[in-house]
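Scroll down for the structure; my scribbles are underneath it.
Every protein chain but one is kept in place in this view of the complex.
Naming follows writing order (A and B), and every chain is counted from residue 1.
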Amino acid sequence: MHTKSPLLEIKDLSVSFKVFEGDLKVLNGVNLTINEGEKVGLVGETGCGKTTTIKSVLRVLPSPPARITGGEIFYRGRDILKLKKREIPSIRRGEISAIFQDPLTSLNPVFTIGYQLQEIIKHSLRQQGIEEVSKKELKSRAASLLKETGMPDPERILKSYPIQLSGGMRQRVCISEALRVTVKLLLADEPTTNLDVTIQDQILRRLDELVEKRGTSILFITHSLGVVRHLTHRVYIMYAGNIVETAHTKELFSNPLHPYTRGLLKTVPKLTGEGVSEGIQGRIPNYLNPPEGCRFHPRCGDKMEICINKKPPLFNQGENQMVACFLYGR
Amino acid sequence: MAGKDMKSNRVYAKRVNISKSWYKFSRNPLSVLGLTVLIIIVLAAILAPYITPYPEHAGPYTNFPESGQPPNLRHFFGTDTVGRDVFSRVIFGYRFSLLLAVVVISLSVPLGIILGLIAGYTKRKWLEIGIMRITDIFLAVPPLVLALAITAMLSPKLLNQMMAISLMWWPWYCRLVYSVTSSLRNEYFVHDAELTGARKGFIMIRSILPNCVGPILTKITLDMGFVIILGASLSFIGLGVQPPKPGLGTMVADGAKRLPAEWWMTVFPALAIVLVILSFNLIGDGLRDMFAVEEI
Partner (left out) sequence: MTEEIMRVEGLIKHFFTKQGTVRAVDKVSFSIFKGETLGLVGESGSGKTTVAHTLIGIYEPTGGKAYFKDQSLEKDYSGRSKNLKKEIRIVFQDPGSSLNPRWSIKQILELPLKVHGTPVNRDQMKRITELLNMVELPPEEYLYKYPTTIGGGEKQMVAIARALATDPSFIALDEPTSALDVSIQAKIINLLIRLQKKFDLTYLFITHDLSLMRNMANRVAIMYLGKISEVAPTVDFFQKPLHPYTKMLLSSIPVISDDEEDLKPKKVISRGEIPSPVNIPPGCSFHLRCPEKMAVCSKIDPEMVEIEEGHTVRCHLYADG
């Protein structure tokens, strides 16, 4: 299915934000690995630090107020955090690309879709050392990119401005932009959250096909467990700036270990209709004074003495599952 | 028991709000500087009779032997053509400028707010169009020209100047409040107040208006400066504060005849105008930061 060499490795990443009240310690030692050709999901609730994580990878965290207080991010063995300012764009426009929740903000409103796509293709070709491309060639490449995402009538779309398209079509454009030739890693931050289910279904299926075909790795960030189950090989569950569990997708859904994961799975309304259970008491902690030890302990039903003082590391459970909880190791 | 707890809770919440607002305002040291300068100017203007070295120079006073002196220790800003202390007159001049600004703002802002709220909130298209077209007509005429015409038509004195400027200042507030109101009127909280059965006046004044306060206050501080400069301009051409009273604009005009040799008669009143306008603008920037919504 995929080879086992890591493409992106996040090690002990910690990020805090300075605000009026003090320091918000958002990321608290995040560890995450994406192998080549792997589709990875990162799931968590609003404010758990998902977006902060990928912003750190893309080096687009606004600083100040954000500050990376520790950790490393390796992309093919190179530490992204140590790159100089002028080297950053080459990463962002080269092998790593991203799509976001609101496609309108990532498209320039004053240029046609065709123009924007062609600029990106041109840049991407230049990185491969190809300088001269005919206009016709560019146009047909742009059209075929759009066609790949399942866009009906690409010729017309190329002539349109972003505002003239529906949300689903804009997201398709963003996906075609992101999946240009050189891309090895796609970071997708809730790309289908604002879309209707039928549109989401179409787009995700298309995205999946494209990624499979090209062997692109993808980090799919979402709060929807259902989407992750359909799309990914492996899932990371994030809570309050920590990875609390990771496993192969199938195992995670059939055998969730961390109390948070179990609670989260229970709260999702199901088509079988057994009511919605209130899986987790309380709410996400305040990052000014996050709980000591395991950040989940104030809400945890299985809390023990040790949880209050000591932060649990990721314990191996079987071959493909790791969980940060003292129920599974000391 | 609970009652007392809640009360202290409310007081506490207020205190946090105030200190947070101050934090946002004071993050820019320039706005603090502007505020400090303005406070000094206002205090000096209020206390002018007690702190100026020659308070009597603010009126019909002559002392020809001392006329035309350059800045020195007895007269920081020198003396004018009839021997009056420019420093004292500048401080007294601030009184007229600030009075003008306060009166104009307090006449024109309420009128602008009321009309803007009505035009922005009403569902009667003709009323909205009517108010906004009249506003546009006022906005189309350059303020100085209109004030000039009105002041010239009446007799040139401070009171008329105030009326004239107020008359052409309200449309700005009308337009500002109108634009905020017409976007807020479709917010769910306004719909909810309507559906609950609140009266129109209540919705406009209590529900919508508090959300306009930020932009209005910011505009007021910036406008104080503009009104002062407009007043000074009118005074400069003799349509404002009448001699021997010390209007800043009048002083600049009088001194301009003596340029460049006796520069202090013009430069100091002119700098005084610049200083007050600048401090208002710096405060305006700070207020804008203060009312801005924080995003993390």
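In the analysis below, a residue touches a chain if its C-beta (ideal position, glycine included) is under 8 Å from a C-beta of that chain, and two chains touch if they have at least 3 such contacts.
These numbers come from a predicted model, not from an experiment.
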item	value
Of A:L8, A:A98, A:V227 or A:L257, the one touching the omitted chain in the full complex	A:V227
Contact with the hidden chain (one of A:E119, A:D201 or A:E251)	A:D201
Sole contact to the chain not displayed, among B:E56, B:D136 or B:D192	B:D192
Hidden partner chain, residues of subunit A it touches	45-46, 152, 166, 168-169, 196-202, 204, 223-227, 229-230, 253, 263-265, 267-280, 283
Missing-partner contacts on subunit B, residue numbers	2, 5-6, 9-10, 13, 17, 187-189, 191-198, 207, 210-211, 213, 293
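We adopt the following convention: only the chains that are shown with their structure count from here on.
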item	value
Computed distance of Cα centres, subunit B from subunit A, in Å	51
Subunit A residues within the subunit B interface of the complex	17, 19-20, 24, 65
Contact set on subunit B toward subunit A in their complex	20, 23-24, 294, 296
